[in-house]
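Okay, so here's the structure we're looking at.
With one protein chain removed, the remaining protein chains of the complex are shown where they sit.
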Amino acid sequence: MSVRSIFGRVVTRLFQFALALLLPQLAMAHELQPGFLQLTETAPHQYEVLWKQPTSLGNPLRLTPVFPVTCQALNAPQSEVLPQSWVWRMRLSCPAGLAGQILTIEGLEAFATDVLIRVEHGDGRIETHLLKPADPSVTLNEAAGVHGRWTYLTLGIEHIALGIDHLLFVLGLLLIVGNRWTLIKTITSFTVAHSITLAIATLASVHVPAAPLNAAIALSILFLAPEVVRVWRGQTSLTIRKPWLVAFAFGLLHGFGFASGLAALGLPRNEIAPALLLFNIGVEIGQLGFVFLVIGLERSFRVLKIHWPRWAEMLPAYTLGTLGAFWTIQRVTLMILR
Amino acid sequence: MLVVLGVLPLPSAAHLVSTGLGPIYDGIGHFFLSLEDLLPLLALMTLGGLNGVAAGRRIMFVLPSAWLIGGILGSLIAVGTIVPAYVAPLMAIMLGVMVATDAQLPERVLTGVIGIVGSASGLTTGIALATQTNNLQLILGSAIALCVLATAVPALVIVAATSRPWMRIAVRVLGSWIAGVGLLMLGWQVRIS
Partner (left out) sequence: MILRTLFILALAANSSVAWGHSEGGQASGLIAGLLHPIGGMDHVLAMVAVGLWGAQLGNPALWMLPVAFPLVMAFGGFLGLIGVPLPGIEIGIALSGVLLGLAVATKLQPPLWVALLLVAVFAIFHGHAHGTELPEGASGLTYSLGFVIATGMLHASGISIGLVQRWQQGKLALRWIGGLISLGGAYFLFGALS
């Protein structure tokens, strides 16, 4: 055994070790469960409050909405525990109205999550705000409604930026496709497929249980890893000859995954279509950005004439395989334990 | 990327960005918005591209490594030390002039320059971020952004500079602009101090 291949092995082992250290963080990163606060004006200056407090592994995150000082509660809050959130309802009277008042989510600074705030005014106007840890309060404004709708676009981009499993799947596809035309077909069929299921899941309220879904998404990544190795060895398979088939089939799965990100917000009926569209566009923006990044880097490597050593060439396939396997085992275990 | 840049609120002094996507993404944002530190690095990457494929490869591998070492070192040094503000403009002037004159450096000299500039730049950022709680993750994010740039910029310059003669001139003009901005920044430092 040559020194070079020993070095290669050491690097691969070190890499696996580093991955094992990072994995818990990566696994957490995907669980983007935003909070949702809705105020509906039922009578002049009277509001129905719906507060979906996100939970992590069954424990509610310590997030508390702080309403404007001029508002008073009309009844004691009632709570209900759902699988992914803790729902609170109460009625609020705000004699001074809500315009220009400040709404704060206390404790948001401490968590890596967002809270979506949605106010339905008595005259049908709707305003939406997305609060982030860096800026946990918002001044409610009469005129902010139109601008607020773009928050769904931001949410879509964020969902893909933090959805490392989705990005890894796209990376796997990119490693398999050979030429530009196949690339376009593959990415398009992935996009079409996940848009279909995202729309079905959201519009028809088809609910796919989260645990098996996440396990299946992890499995889709694990599935791609040996295919990448096959490409590298010059072998062929159905996946390599027709990657768009695989992209479409698994794209349907990933679409349900995207839908869970949107569904956690509990969208109201009359706003579903634009929200869905913007969220989907956001997801595509993020995904295309990632595709261009990978292609740009690959081109640059070719210009710079880099000859990667064997272990470095295998690294992406190992990453896909290791993470795919880890996530599959982790998610299946969680499913059984629950 | 542009969309993200456009909507980000910028705290003017510290350049600390909150993308809402965690410290790694915050680090990436910080890197792209710290223009005065970015300027000498861009000039160096361009210089690498002008020096050919082997030099470009050197930029890609050595620059991020040197930067990361400097960055981690900077965050370990006690808070209170600062890298003088004229370091970045001086490096921008030096490297910008090299780009403008299309300087062809021997391999060893180039490696030395990459090491010095990279670690000095990393040190500046590391010290600037030392007070942040997530500083190591911020530095890691910045280093990731640097890796991407240090791969893409030399490759772009190589493609541009070897395709048409006027493109090479355009790259050199960019170098003189960077040196010019560095000179003005230096004058600005003198003026406000």
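In order of appearance the chains are A and B, and numbering begins at 1 in each one.
The definition used in the following text is that a contact is a pair of C-beta atoms (placed from the backbone, for glycine too) under 8 Å apart; a residue touches a chain by one contact, two chains touch by 3 or more.
Source: prediction; values computed, not measured.
Listed by label, the shown chains that the missing chain touches in the whole complex are B. In the full complex, chain B touches the omitted chain through residues 1-2, 5-6, 8-12, 32-33, 35-36, 97, 100, 156, 159-160, 166-167, 169-177, 179-192.
Assume only the chains that are shown with their structure count from here on.
Taken together, the chain A residues at the contact with chain B in this complex read 29, 112, 114, 132-135, 157-158, 161-162, 285, 289, 293, 296-297, 299-301, 303-306. Across the interface of their complex, chain A is touched by residues 1, 3-4, 18, 20-22, 25, 53, 56-57, 60, 148, 151-152, 154-156, 158-159 of chain B.
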